[in-house]
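Only one protein chain is missing from this complex, and each of the others stays in its spot.
A, B and C label the chains in the order they appear, each numbered from 1.
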Amino acid sequence: MFNKILIANRGEIALRIQRACREMGIPTVAVHSTADAEAMHVRFADESVCIGPPPARDSYLNIPAILAAATITGADAIHPGYGFLSENASFAEMVEAHGLTFIGPSPAHMRMMGDKIAAKQSMGALGVPLVPGSDGEVATLDEARKIADEVGYPVLIKATAGGGGRGMKVANDPSELEEAWHVARTEAKSAFGNDAVYLEKYLDKPRHVELQVLADAHGNVVHLGERDCSMQRRHQKVLEEAGSPAITPEVRDQLGATATAALAKIGYRNAGTLEFLYQDGKFAFIEMNTRLQVEHPITEAICGLDLVREQIRIAAGHALGYTQSDIKFRGHAIECRINAEDPETFLPTPGTVEAFHAPGGLGVRVDSALYAGCKVPPYYDSLVAKLVVYAPTRLEAIARLRRSLEEFAVVGISTTVPLHQRIVAEPDFIAGDYTIHWLEKFVNRTR
Amino acid sequence: MFNKILIANRGEIALRIQRACREMGIPTVAVHSTADAEAMHVRFADESVCIGPPPARDSYLNIPAILAAATITGADAIHPGYGFLSENASFAEMVEAHGLTFIGPSPAHMRMMGDKIAAKQSMGALGVPLVPGSDGEVATLDEARKIADEVGYPVLIKATAGGGGRGMKVANDPSELEEAWHVARTEAKSAFGNDAVYLEKYLDKPRHVELQVLADAHGNVVHLGERDCSMQRRHQKVLEEAGSPAITPEVRDQLGATATAALAKIGYRNAGTLEFLYQDGKFAFIEMNTRLQVEHPITEAICGLDLVREQIRIAAGHALGYTQSDIKFRGHAIECRINAEDPETFLPTPGTVEAFHAPGGLGVRVDSALYAGCKVPPYYDSLVAKLVVYAPTRLEAIARLRRSLEEFAVVGISTTVPLHQRIVAEPDFIAGDYTIHWLEKFVNRTR
Amino acid sequence: MSDDRFDPECVRQLAQILSETGLTEIEVEGKAGRIRVAREHPPVAPTTVAAQVAAPAPAVAPAVSAPAPAAQPDDAHSPGAVLSPMVGIAYLSPEPGAEPFVMVGHTVTAGQTLMLIEAMKTFNQIKATKAGTVRRILVTTGAPVEYGQPLMIVE
Partner (left out) sequence: MSDDRFDPECVRQLAQILSETGLTEIEVEGKAGRIRVAREHPPVAPTTVAAQVAAPAPAVAPAVSAPAPAAQPDDAHSPGAVLSPMVGIAYLSPEPGAEPFVMVGHTVTAGQTLMLIEAMKTFNQIKATKAGTVRRILVTTGAPVEYGQPLMIVE
């Protein structure tokens, strides 16, 4: 096992990793910018090193400073958390080049999954479901018609060189295909100088469902069930559930079997998450995150594992010690991301926290680096707390969430607690009936 | 279900019950003394009624005031919590006479178990194991010898009229019996004017092991496993574990079967706890508590039930809805009672809490009515917080407990957090090797 | 006796106000004499801290409400306040439709019944502890009252 772990992160996730290390008896090194000198993750660490000025590029993204901090403190492993350098394959390589262990996947796998198109091709080739459509460019309208009939309407004509929504047209039925075809090609030509297009099924009301996996260095791979992260605003997850209100155990088992087989085949190691769109009973792989995720606590709640401890054990070369059949899912968990943002305008609200009181009692977990008197600096992510509730059933979890949100007190800065209070009161949410578009519409409607 | 529940208690347990009610959608009425006008349980309640001045006899024990408060607020049920009126059968009768529901057992059962000698006789007759010994008075030394040989040495000769340790002598082997017999009788005669004595096996190194039961009004009884409360000082529990480090699943099942059969036979209803001494593989019933207990959260952690919710459901006439075979025990839970006491002298430390920060993260539950700025009044019990940790194994739970105690911050008053930190570092505790005498010796040794 | 000497409670209250307001000096003159309290620097007071950190609770518990009708927060501290000695239901008249025991402006003598409070089906007489004039009546017939709640101001 490691002698000392440097945690290359800040905020609640640095604290989360410290807690796991402390419970495992491993000393930790905190790194921090000058803005975070008084931060909780610094106060709780066994040792701390200031690595630079407030801007992240000069501190939390400053690879030389982080490696030097590991050297001067004698750390032998680095946990990157999420965000910052956690998906930076070059960083992982440099960590290993310095004779330290990177607590995460191999740089090769990070690189593979970092290229979103290559990731899709690799996973598709391994039997992971993708959005149905053409294999590459569609040359003629006739070919487009044929494929559209196969995958079913609505379909999307997309510029192969495209991005940002341009060169992209929906055809809701066969009568709209010809016009969509021409418009997409014309837009593609003018926007990208290339009129090549491809075709895929258009998912108009998908859920975001992701699968947590763990793999050790000995070829064992398990999945820990899915999380439903459809409650999003501007592609930022706001509230997550495990399991998904839309997934049955059979569907979970099937997806899990496909995904774990694929990852075993490529020799993936450590924690990872496969993200899918899910609509009409079908999954379509979007991307894989090769790191711990913000919402990992809801998975911990339903499967009883400590994911950070598992990451550290795997990185130290230990075998998982359990198989898929040992993983049992019990109850339901929901996480609210509490951000230092105005709950109406979503503008960040950095400042000094005058008072902080977290909810308590049965089935409530709070991960937060806030404390009364602390400062929320303006330089970093606005996530300041995660409220996670667990209960035997989804409806009990919602009731628990509602009362916990009422107990949550942050004085001095605005947070998104009121937004969550509004969400949990909505009949659509209570019914579990929401897609990735729901929250955006709700926010616009109720603003 | 009830329309409104009055909670006849204060502090963390009032908050605990409020949380359950809130999650069930039932409004609550808080009652409070003038000393608790700013207390958390008052601030969180839907309604509150001041019922008297600070002394408990004039407020939290003031039956007319509590009943009047229920009347003026329209509450239809009263939850007594623990302590105060929770084991007062007359109070329960008056509650029922007012047409309200008492959330607890029938007054008859409260009365039966309130008489400790009658309780032992009743439970013994129903097959619950008692301390082996004579059935009532032992008339002659010869008879005493015969019974002592049967139950095995050491034995205790006790005055039937006795109490407070007087008229009580231990005989470690047959050679000591005659003297113990004479001394006990002489002491009994002089202390109580009655030299009648009885004999029972002396338990010199027992553990305190108690069994949680739930029974509905339809004849269904289940047990929720045991708690080990051997970590005591002056008969006050300090730290509790579920399950007991000394109990195997087979032993638990056997005790549970005996106890649930006995309670079914007498028609017991609602939550209850049978307390036993446990030594050399044998249980001896001490008493039954006919109420919710302070340490109920560790049982909730290992069996996944919300005990207060169950109490309310049972009181409302609902059937349990599960049988013994549905109850599964998973993992290990430990509770630390955090008191407003000096951790060395155990003198109470009422005062103003300047800052309060509860530990968080995976597997940590805090039940506390403290908040920054609150006052701990000098009139009531010194328990101010319960720290409960849960983990898959006992050793992981201890590691989690240790790191959670490090995170626990109460500024302004002394608490027993440092005492718990010393206990959890002790090899005997880590090995699970302690009896009801351990803590007293530890405190004296390390003071 | 209390007239001959300074009132320590008054001095403590003034000191408290000094701390709360950040003033450096307060001087009060009245029938009982003159009191002046001063402090060189306004204290970096625990009271201030307490007030600030106590802030979460109001935010947390918006639903707090006593079942009683609105009385001014100051009424309980008014020297003429008659406080309820119990929890119950207030009655201003001896029976429905009858004249009230007292009305605003009435002069009352010590021991005179001011109202009834019903608790546990018993009617308890609330009596004036000293003579005076009824300045305000703070509850209505049928209103629930809690312990310590101001019922009337008699001065």
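One rule holds for everything that comes next: contacts are C-beta pairs under 8 Å (C-beta built on N, C-alpha and C of every residue); 3 or more make two chains touch, one makes a residue touch a chain.
Not measured: the values here are computed from a predicted model.
Per the touch definition above, the residue from A:154, A:350, A:373 or A:432 contacting the chain not shown is A:373. Across A:45, A:203, A:229 or A:366, the residue that sits in touch with the chain not pictured is A:45. The residue from B:23, B:226, B:341 or B:407 that touches the chain not shown here is B:407. Residues 34, 38, 40, 42-53, 59, 64-65, 67-69, 71-73, 352, 354-355, 371-374 are the ones on subunit A that touch the missing chain.
Convention: only the chains that are shown with their structure count from here on.
The chain with its Cα centroid farthest from the Cα centroid of subunit C is A. A straight line joining the Cα centres of subunit A and subunit C is 57 Å long.
Measuring from the averaged C-alpha position of subunit A to that of subunit B gives a distance of 44 Å.
Each of residues 355-357, 372, 406-407 in subunit A touches at least two other chains.
Within subunit C, residues 52-57, 60-61 each touch two or more of the remaining chains.
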